[in-house]
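The chains shown are only part of the set, and none of them has been moved.
Per-chain residue numbering starts at 1, and chain names A, B, C and D are given in the order in which the chains are listed.
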Amino acid sequence: MKILLVNPNLTQAVTDAVLAAARVRAAPGTELLAVTGSFGPAVIGSRAENALAQHGVLDLVARHAPGCDAVVLGVSLDTALWACRELLDIPVVGMTEAGLLCGATVATRIGLLTNGARMGPLYRELVQSYGLGERLAGVETLALTPQQMVGSPQDIQAAQDAVVAAAHTLIERDGAEAVLLAGAAMASMAEALQPQLPVPLLDGVGCAVALAQAMAGLRLPRARVGSVSPTGGRSVQGVSPALAQLFGRTA
Amino acid sequence: MKILLVNPNLTQAVTDAVLAAARVRAAPGTELLAVTGSFGPAVIGSRAENALAQHGVLDLVARHAPGCDAVVLGVSLDTALWACRELLDIPVVGMTEAGLLCGATVATRIGLLTNGARMGPLYRELVQSYGLGERLAGVETLALTPQQMVGSPQDIQAAQDAVVAAAHTLIERDGAEAVLLAGAAMASMAEALQPQLPVPLLDGVGCAVALAQAMAGLRLPRARVGSVSPTGGRSVQGVSPALAQLFGRTA
Amino acid sequence: MKILLVNPNLTQAVTDAVLAAARVRAAPGTELLAVTGSFGPAVIGSRAENALAQHGVLDLVARHAPGCDAVVLGVSLDTALWACRELLDIPVVGMTEAGLLCGATVATRIGLLTNGARMGPLYRELVQSYGLGERLAGVETLALTPQQMVGSPQDIQAAQDAVVAAAHTLIERDGAEAVLLAGAAMASMAEALQPQLPVPLLDGVGCAVALAQAMAGLRLPRARVGSVSPTGGRSVQGVSPALAQLFGRTA
Amino acid sequence: MKILLVNPNLTQAVTDAVLAAARVRAAPGTELLAVTGSFGPAVIGSRAENALAQHGVLDLVARHAPGCDAVVLGVSLDTALWACRELLDIPVVGMTEAGLLCGATVATRIGLLTNGARMGPLYRELVQSYGLGERLAGVETLALTPQQMVGSPQDIQAAQDAVVAAAHTLIERDGAEAVLLAGAAMASMAEALQPQLPVPLLDGVGCAVALAQAMAGLRLPRARVGSVSPTGGRSVQGVSPALAQLFGRTA
């Protein structure tokens, strides 16, 4: 099985982190292909960057999905998730979606922890768009700078301490029975910080790989009607040939 | 007052229809500037096309919003609405959003009528994303071809008859007390069909122009915190210079 | 255009404050007529007073709406809003409704701030009755006495400080991206306090005037069916002749 | 125990029907006092009439509640229910509220059947205002004239047949496991029609009397804080002396 990991950011370090996290949970026979965006935002940290990155995600899957068995969106806002499902014939799974769905089998309510106060509402809206708002215990955001997350050992320790403290807030104030670490840098802390916390820490990439493998195994057919069925034969212009071709193919 | 009308489609006829509808409701002193997308989908008729068109909307507002007092999104999925609010310093109003908000002052529940069975779920999700699901009486879709909507007088008559019949279904089966015609071609029928229906027919473009004028008059300041505040100084690449500059400006 | 401002309270100073706030946002050609209740509660500060004031609102619109183009309810519980819509042929807009609808175009979630702990649940219920509960960040109430709100400069300063502090609570604790000041006295502070707060302060009266102008411009027909259509020919007794006549007229 | 039955309509026949239904369920020692409105709508059949009738309900309880142990609102929109709870020191129960609360112990979801298409939304909103929307299977309305409901035996038979048919619709289409007959005339058919229907028929008056007796027996103290606690010492003018005194008393 071959899984495509899509990072629409232009930052290779994020792709590397997603790939590393995916490797931990990939089954022995699973091959991983991680790709990075070639245009759009350096990092997605706002509504507008997330809007723009949808084009980037579509472009990446148009170019790299052929030959793969499943796609994992390695971007924690699950950018263009349903659009990919409409365009592609293979299972597509989002990081945060997978964290929530897998988390739903171990916790009645899940806390979500991410970086950036302005991102909190976007995650809340994302969870609600999945119809999973009742399973969300709460959202907590930190204000870590990139340096704090990838800096000196002291910086990293301080960042980790902040993550642990915020997770405790979600557990004690909001009743979270699991905590989803959203965002590539934060998610990569899950394994290291698990021993310090009394509930499961969910890493979206790992959950997405596990769920993508499961869905590929189920071999469900595509819907031929409804809002995620193939459109077939659509005309788009001014985009990459691969993307234009993907839109234009007839089912 | 100068209002920018944004059509991210590549179809000039849609822009013309939006402009014509806008003129009917614009105040005497209001100037209208209607622009058409230069890349992306010819027509938005699927999730993937709507995802791609977000880039197109951002590109259009980056190039044309300077000098305007408000923006109206002339695309009935309100594509990239909150992203535009984050990037721009002037009011931005979506067609369908405006139809719902204005309609909320005349009807307890609103029916939404559009073309294309696969589009029904997208509108339902859009209304829910606004937190307005309780005000939605129902969604009804037609299966009109472009020819039927802009064809011979008989074709147009048949299309109008279908719209009237579907509106009656929303009124009688679902209890709609107003009906929002979503989609540029359908919205342009509102004025002609109103006499045949016992509840207000809402044309999103007209509502959006009225609401944009109202919001511009209120002169509310922008938020300096929260998920729609200016980001300032963001790096994006591989996009038009105007869009890169809009992302990159410091607040 | 002529807009009727309805204050069902018996307190002329409240009517004056509503009129002053309305003047700020009225278009150049808009005439304003502000009227005060002649029976009922001196001030609405409880469920029972609000129930009683519904008769007062109906009586005022029966006597003063003829000749007007729109009605603004200058009472922050939007007392008898839908009843007025049923009785009258012109647009009717409530203060708090308008603050929420206009605020919905600038903020994903709105905080509501008012005076009187016992009033908090009424505003929460009002927002939910509009189907807008998901857009409500939270409700915060103060315990200011009338003297504190209209007293010595020191009193007023203390009241304003309390309002600013409570608004900050809504922004920081609840994630409000705009704050609606509910209640005539509090709403009149919006302009003065805006510089001290990082999100838009919404004054319901200004929003209602702007929205009433917009709706009057749309010239939507009345529904002929449904729960807000004209009843026609209803018999009521023991009320003012104008109100009895309004109920009794045939559509 | 003495229970006040309040009919704010001006129609004595409605009061008589409410009293008759109440007698069936009153405990042996329960005394019933039924009173009729002296001003306001002849019959409540619209939003505006219901708004106006709130004054009427308050006036009736101000004049007649002293000396009673509980109040039952014999008006199926439960007009001014929470206002009465705020003003009075004894339990107050609404017809439709009681039908829903008692019905909730025998049926997972309840269908509501009433007369008048325009009234359907009001009942739906009422149920939602109680936070009971999830327990509502559906609402069905009939279009019976007064003559049909109280006319010749053939008329009555036709009306009953229509009620039975509509109840079957609620049961079969909507999954109602009990049916609440709302409206005085319709509720009075409950006993006669029960044998023709496979689920419990709920008569709001009977449920309200049973619940009022139960609440009076619990002897709960009044809240001293919150939105239903006594206000004390409020000034209202231009109303009956009894009502002005009720508002003005100090707790």
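As a working rule, contacts are C-beta pairs under 8 Å (C-beta built on N, C-alpha and C of every residue); 3 or more make two chains touch, one makes a residue touch a chain.
This one's a predicted model, so the numbers in the text were calculated from it and none came from an experiment.
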item	value
Overall copies of the shared sequence [whole complex; 4 in view]	6
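Simple rule for what comes next: only the chains that are shown with their structure count from here on.
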item	value
Given chain B and chain C, the chains that contact each of them	A, D
Maximum centroid distance from chain D, chain identifier (CA atoms)	A
Rigid-body rotation angle, chain C and chain A, from Cα fit (steps of 5°)	120
Geometric centre distance via CA averages, chain D-chain C, whole Å	29
Chain A and chain D: spacing of chain centres that average the CA atoms, whole Å	52
Centroid spacing, where centroids are CA-atom means, of chain B and chain D in whole angstrom	44
Of all residues in chain C, the ones touching two or more other chains	82, 85, 108, 134, 175, 177, 225-229
Chain contact topology (line, ring, star, complete or other)	other
All pairs of touching chains, each written as two labels joined by a dash	A-B, A-C, B-C, B-D, C-D
Chain A-facing residues of chain C, complex	108-109, 134, 175, 177
Residues on chain D engaged by chain C in the complex (per definition of touch)	10, 38-43, 45-52, 54-55, 57-58, 80, 82-87, 117-122, 125, 128-129, 225-229, 231, 234-239, 243, 247
Complex contacts: residues of chain B adjacent to chain C	25, 27, 82, 85, 91-93, 97, 101-102, 104-108, 130-135, 171, 175-178, 194, 198-200, 202, 206-207, 210-211, 213-215, 217-218, 220-229
